[in-house]
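Just dropping this structure here.
Apart from one protein chain that is not included, each protein chain of the complex appears where it belongs.
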Amino acid sequence: MEVLEKRATRGEIILKALIGALTGYIIAIILASIILNPSDVLRSVLWVYTNTTPITTAILFSIPIAASALGLTLAYRAKFITIGAEGQVILGSAVTLWFIAYSGINLQLPFSILLAIILASILGALYSLIVALLRIYAGANEILSSLMLNFIAMYTVNYLIATSWRIGPFTITKSIPEEYRLSVSFIIATLIVLTLLTWFILARTRFGLSIEVYGRAPRAAETYGYSPKTIIIGVSIISGLMAGLGGALAMLSFQHHLTPMSSPPGYGYMGVLVAWLSANNPIIAMVASIFFSTIVVLGRTLQAIGVPLSYVLAIQSMIVLSTLVAVATAKYTIRFRWFKW
Amino acid sequence: MVDLSLLLRVLSNAIPIMLSAYGELLVERSGRVNLGVDGIMALGASMSVLVSAITGNTMLGLISGLATGLAASILYIIPVIVFRVDQVATGLLLVFLAWGLADLIASIGYRVSPSIPIGSLQYNILALITVIIPLILWLLMYKTWIGVEIRAIGYNEILARERGLRVDTIRAIMLLIGGALAGLSGSYMALTLYNGKYFTGITGGWGWLAIGSVILGYWHPVGVAVAAYSIGLILTLRPYLEAMGLGPLSISTPYIMVILSLIIAAYISRSPRFKPPRIL
Partner (left out) sequence: MRTKILEAVNITVIYPNNVRANDNISISVNEGEILGLLGENGAGKTTLVKVISGIIKPTKGEILLYGKKVEFNSYRDALRSGIYYLSQNPQLIEGLTVLEDIGLTLTLAGKSMSRGSIEQYVASIASKYNLKVDLKALSDNLSVGERQRIELIKPILLDSKIIILDEPTTHMSPLEIESLYSMLRDLAGKGKSIIFITHKIREATSVSDRIIVMRKGKISGIIERDKFDREVLLNLMFGSNNTINKLGLRYAKPREYKSNILEVRELWVKGDYGDLALRGINLSVGTSEIVGVAGIAGNGQRELFETLVGLRKPIRGSIIFNNVDVTSYSPRDRIKLGLAIVPEDRLGWALVPGLNIVSNIIFALTNVDSTLKSYIIDWGMAWRIAKEALEIVPIQADSLNTSVESLSGGNMQRLILARELSRKPRLIIAMNPTSGLDYVTSINVKQVLIDYASRGVGILLISEDLDELIEVSDRVLVMNRGAIVGEFMRPYSLENIAKLMIS
């Protein structure tokens, strides 16, 4: 086998990416259809994309995905491959729930929400900072350590849900009271602000330039006066902050309470997928987040006809995987030869 | 006082981790890291339960788990080896894809027969295998030229390519073996540890622990065996730790251990005598 690099135009790459994404989506839907009733599956898909209710829900669902993804575009551009958004989202929503429903701290309404959000963001940033510190001072690879921290976050929150936060005979927590819940318009505004902010950091600030330089040529960055530590700590804090914020907003806008997680809920992981899908471009990441949350909505509909909820992440992964492969076909020419040992 | 049943439980917990870890060891020695292990395990578990339920033969179930793992690794080989897609992305995508597919396959299972009555599989044979595999792998890697080639590819891919080593072929083969072993490990979990049942999140992140034990064992066949046994021990002791009131800490112990092993590995790798493969 021979892999040759070739030059691809931007248009060619975008076209192939779109074809790849669509192919992945179709394959995933067909797989589900084979196992279940195809007409039921198709009806659900149609329903999601032709009604306003599912689209509105999708916009709500997109906030933890988009917030994580936007932060990660910065981290990934600095080649800091953290997967920790999942744990940070979980912790962000858990601390928000705690602050509003359990802490007993009563403030005036907008302030308590604001404080809860700030608290969640800080916790997310701190949790993300662990990964950065482990990499800088102990040489621990960030991919695996952040993954492990996700499990630790999930099991810790599960433990809280099962013990001190539990109400009644079922393992379920208290809910966020009606008046604390956030509206769709607030979420849309936040989405736009976060996207523009990320874009601005990347394109217009010195920190953004240092991220680009460090990610592409760490040696050059160090030699010409940038501190790798500052850059890694910076992107880890920003990405953690955003993921924590995403968790808080998820709790306040649509989750409202917590139930035990047998496997990760996946909003942070979806953020990771979106960042990859968007090639770390903030604007594309925002659009892709909304697209991905339509799949979350679809998944909930499909659940009623017997498709497991975990299949949502599978559909999304299929989309990203086939997009990445499609983009690769634009970048490489692959020639196969007869296999010779 | 040594409780024999406790020892057996440690062994039975260590076996799935060890099987996956040895597959991953081969993969990492050839310079790739397949983060998809946990997903492949889930897929193997789900498929083996389904096949066992339909055929009523656990051995057939075990084989089908292995075959599923082999097939799933192709989903990694095509993007990463052929199309040069980022291996971390592909690995993680494979995990999510395989988790979902595993649950989907299980949903057929529920319709085939609501409860699957199969007796648990004896782990004696597999226990024996986990002792033999490290020996075979050690011989392969350090006593044969093909082993030298595998390690060479893992140490320096670019140079290996220029020297005409069969980088892609060997990696693909290692990935196939790795996938097969992960699939086998998953079916072992379902058929033996959980008495022929599949449920969402069955792997409990043990695939990650397998990857962790490759690092903890410092990419050496014997080291990996020791690492897998110690993680098996911790997993076995988990209920006791929980009973002691350690709460979330007890559940998190194995994951903390993986983080510690990352730190230790990073420290050791500063010495040229103990060079780890370049995987990331």
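A few comments on the model shown:
Letters are used for the chains, namely A and B, taken in the order the chains are written, and counting of residues starts over at 1 for each.
Definition applied: a contact is a pair of C-beta atoms (placed from the backbone, for glycine too) under 8 Å apart; a residue touches a chain by one contact, two chains touch by 3 or more.
Remember, it's a predicted structure, so these values are computed and weren't measured experimentally.
Check A:N37, A:S164, A:S183 or A:S227 against the missing chain and you find that the one touching it is A:S227. Hidden from this view is one chain, which touches chain B at 145, 148-149, 151-152, 154-156, 159-160, 162-166, 270-273, 275, 277. Mapped onto chain A, contacts with the missing chain fall at residues 2, 4-7, 204-210, 212-213, 216-217, 219-227, 337, 340.
What we mean here is this: only the chains that are shown with their structure count from here on.
The centroid of the Cα atoms in chain A and the matching centroid in chain B are 26 Å apart. Taken in their complex, chain A has these residues touching chain B: 1, 3, 31-32, 35, 81, 83, 134, 138-141, 143-145, 147-149, 151-152, 155-156, 158-160, 163, 262-263, 266, 269, 272-273, 276, 306-318, 320-321, 324-325, 328-329, 332, 334, 339, 341. Residues 35, 75, 78-79, 82-86, 88-90, 92-94, 96-108, 166, 168-169, 199-201, 205, 208, 211-212, 215, 247-248, 251-252, 255-256, 258-259, 262-263, 266-267, 269, 280 of chain B are the ones that touch chain A when the two sit in their complex.
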